[in-house]
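The structure's right below; bear with me while I get my questions together.
For this view, one protein chain was removed and the others were kept in their places.
Labels run A and B following the written order; every chain starts at residue 1.
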Amino acid sequence: MLTFVVRRLLLAVPVLLGVVFVVMLTIDLLPGDAVTLMLGEHATKDAVAKLREHLGLDKPFLVRYLDYVGRVARGDLGRSIQQNRPVAAELADAWPATLELTVAALVIATLVGIAAGVASAVRPNSLFDGLARLGSLFGLSMPIFWTGLVLIVVFSLWLNWLPVGGAGSLSHLVLPAVTLALPSVAMIARMTRSAVLDVLREDYVRTARAKGVGEFLVLARHALRNAFIPILTLLGLQSGQLMGGAVLTETVFAWPGLGRLMVKAIFARDYILLQGAVLIFALAFVLINLIVDLSYGLLDPRIGRQG
Amino acid sequence: MRSRGSRLLIGLLVLGLAAILVPSAGAQKRGGTLTIVRPTDPVSLDPNLETTAPGAWVYFNMLEGLLTLDEKVQVKPALATSYEVMSPTKVRFKLRPNVKFHDGTPFNAAAVKFTYDRALKGTPPARWASLVGSMDGAEVVDDLTVDIVTKEPYGPILRTLAMYCMGIVSPAAVQKMGADFSRAPVGTGPFKFVEWKTNTHVIIERNPDYWGDKALVDRVIFKVVPEEGARMIALQTGDADMVLFPSPAQLPALRKDPKFTVHETTGIRVVFVGLHAGQPPLDDVRVRQALLHAVDRKAILDNIMEGSAGPARGVLAPGVFGYKDMQLERLYPFDRGRAKALLGQAGWTPGPDGIMSKGGQRLSLSWLAARGRYPKDGEITEAIQAMFKEVGVEAKVQILEWAAVFQQLRGATFNHHLFTLGWVTSNADADYSLYALFHSKNTPPTGWNTSRYANPRIDALVEQARRSLNQTERERLYGEVQDILAKEMVWIPVYTTKEIIAARAGVKGFNIHPVEYNLALWKTWLDK
Partner (left out) sequence: MNAWARFRRNRLALVGLALVVLLALSAVLAPWLAPYDPARQSLIEKRARPGAKYLLGADEFGRDILSRVIYGARVALLVGVLSSAIALVGGLLLGVIAGFAGGWLDAVMMRALEILLAFPYLLLALAIVAALGTGTLNTTIAVGIWGVPAVTRIVRGSVLALREAEYVGAARALGAPSPALLRRHILPNIVPGLIVYGTLFMANAILLEAALSFLGLGVQPPTASWGLMVSTGRDVLLVAPHVATVPGLAIMVAVLAFNLVGDGLRDALDPRLRGSV
């Protein structure tokens, strides 16, 4: 178990190195440069050159890459170019907000998705099943930024129940979390429905039913438990999607998270800050997938642990 | 006000007391929290690192310079009480006594020298080091007397010192806090710093030991709300008292609603379509003039800006020193017939697809623009693109993000004919714009002569005006520059910004400033 975890984490190192390389190269290839942007319209050529030199931006790409990797290895994420502030501090400010939003969305998506999926599967082709399936298709088909706007108009402007944007209290969290969760609710509901349906068709479930085991117990003990593995896989993938989708949600709802930080960093060509943020994302992605893989083993000991 | 150079620097300063002794109107109430929503978080709260509005709005209330610009864009004293011109390159300032920084340390000549040394001679220099022209630094004369020195005679020096970003910082705090100073600045202003939560809010509170009239509200919260619609809802629901960059489409309704007040004044930014004068077919002045006749600027002001901007009367905004009305309405009225006639004179005739052509070449212009950098910049670009088509000019618009646009504009070669840009004359002195934008030596990559326009007469005039300390003479020279530009037309000036802030009616005593950065909140009070 421990060796498995260690091996997986070691395998993640080249991936993270690669991620940093790609981010840095991308920013380098993009037109535009952090310093000219920072100094604005009025800057003289001389001032730009001085600041570039001061920030070490005049060094060749590979030197800067090795420099950065070396510093990260020593636990130093550097200082953001634009704000001259430790990247670690910037991330510490933004990361909890994104975590809060993503976790809230994931909880909503999981609870609502599984409940709707199970309800659909128990009475396939009923009215509820039809509505739920159609509803989840709509959920999948709505652009996240548009859903957000519509929710703002309805719940903030017309009903005045919830705040428009920003963070701080639970009521601030509701709209962005729901917006972000919607496509995942749909995915999870669909997946749960088909997984539970498949399990319900299995022989051992039929046997259990035949033996007179109550419907609820059949569901809880057999169907749901076995349906959990595909659902879990999906959750792992969804959490990646959620973090990605958070960029749009955070923009619409003024949520002070990593997504907005990254967009800001891209537009400012602040590659140091961007790399820090992407590293966190990538690390989270790797960890989530590791946890998903580990929980397979816990749920079903038959599944071996292949890296 | 003493002024030994008599003709020089004509009575720009009034004794500081006059400003302070203005009787306060009505029954002002003290206390309360003023909540302001605006689209973006500051880059920094240290002017050395931040010259853009999101930071300036906040630090303008905490840091004060020697001088300041009042709401009529006139130079007024702040931390200096009087000045004296010692030589063409040296101005001596008497400093206000008994002023303390928020950290309790005294304000004095050494602090002035420290601030300007840090900004101009530090590594790297301040972000605003490029904005101050020939300014060289400060020399301490005695504890409350300081000399400001320029490298050469520099006409705009007083307006430059009055810029929003010239605030004096506490040397003790800078030394103690190091890099952290940029997140929690210490100055002498009417408000002092409390808290900055990144991308959420900045809080400042009344400085109880302020040397002048103390601020009326207890604290001010600047919240970040990027969505325009969301900002407006926040105002309506009472989550915000004041909205910066309100939605123009909603202003007519707000103006009628007694629950709200719309504060507005003409700004000092001109947004324009730049014409690449060095590149055919725009090297032909008749083609450039034809493009001006093709644009219905009034329709843009009425329907796209919707009253949130004023007409552009030239390359400068009316509040700027040296401004002269370029008579665009009279010289280049919206007239498609004249536009086509001018194109005809230049040899362009309608082609089979309705687009003008000459020698088999279609009149197709490439256009570079950003969206969201200046108010409705993408929209005016799209509108003018359609207007050009009506006179047989095809415009191929490329909207890129600002970073890419910026890089191309400042590049040694520019492969587009047109570009959408805005320019703010931050110190309200014509030098700041006419020298930077039209002197041929400022052609990119050196400077911002993005029209790549070269005219030796203009070069001579703007240089002479920059070196002169005689303000009447300077005004005349700048007038001549604008007369020449009115004939040459290397821009299509589209609008002059209006500074607009929407507030709840209970927000009283607020005076809006033509310079967008100068958001003064210390006279504002809440009637809730």
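Following the convention adopted for this analysis, contacts are C-beta pairs under 8 Å (C-beta built on N, C-alpha and C of every residue); 3 or more make two chains touch, one makes a residue touch a chain.
If you're wondering where the values come from, they're calculated on a predicted model, not measured in any experiment.
Engineer: Who touches the missing chain here, A:I144, A:V174 or A:A208?
Structural biologist: Of these options, the touching residue for the absent chain is A:I144.
Engineer: So which of A:L51, A:M243 or A:A268 would be touching the chain we can't see?
Structural biologist: A:M243
Engineer: Pick from A:V72, A:A132, A:L219 or A:I266: which residue touches the chain that isn't shown?
Structural biologist: A:I266
Engineer: From the list A:A43, A:A132, A:L162 or A:A195, pick the residue that touches the absent chain.
Structural biologist: Answer from the full complex: A:A195 touches the omitted chain.
Engineer: Identify the residues of subunit A touching the omitted chain, counting contacts across the whole complex.
Structural biologist: That gives, for subunit A, the contact residues 14-16, 18-19, 22, 26-27, 29-31, 133-134, 137-138, 140-146, 149-150, 152-153, 157, 190-191, 193-195, 198, 230, 240-241, 243-245, 247-248, 251, 259, 262-263, 266, 278, 281-282, 285-286.
Engineer: Touching the absent chain: which residues on subunit B qualify?
Structural biologist: On the side of subunit B, residues 227-229, 232-233, 247, 249-250, 253, 296, 299-300, 302-304, 371-372, 378-379, 381-383, 385-386, 389, 397-401, 404 touch the unshown chain.
Note that only the chains that are shown with their structure count from here on.
Engineer: Measure off the straight-line distance from the CA centroid of subunit A to the CA centroid of subunit B, and report it in whole Å.
Structural biologist: Each chain reduced to its C-alpha mean, subunit A and subunit B end up 40 Å apart.
Engineer: Under the definition above, what is the set of subunit B residues touching subunit A in their complex?
Structural biologist: By the definition above, subunit B touches subunit A via 43-44, 49, 51-52, 123-125, 127, 129-131, 179, 182-183, 197-200, 223-227, 229-230, 233-234, 236-237, 239, 400-404, 406-408, 410, 423, 426, 436, 445-448.
Engineer: Mind pulling up the subunit A residues that touch subunit B in the complex?
Structural biologist: 30-33, 36-45, 47, 50-51, 54-55, 79, 82-85, 90, 93-94, 149, 152, 156-157, 160, 163-168, 251-254, 256-257, 260-261, 267-269
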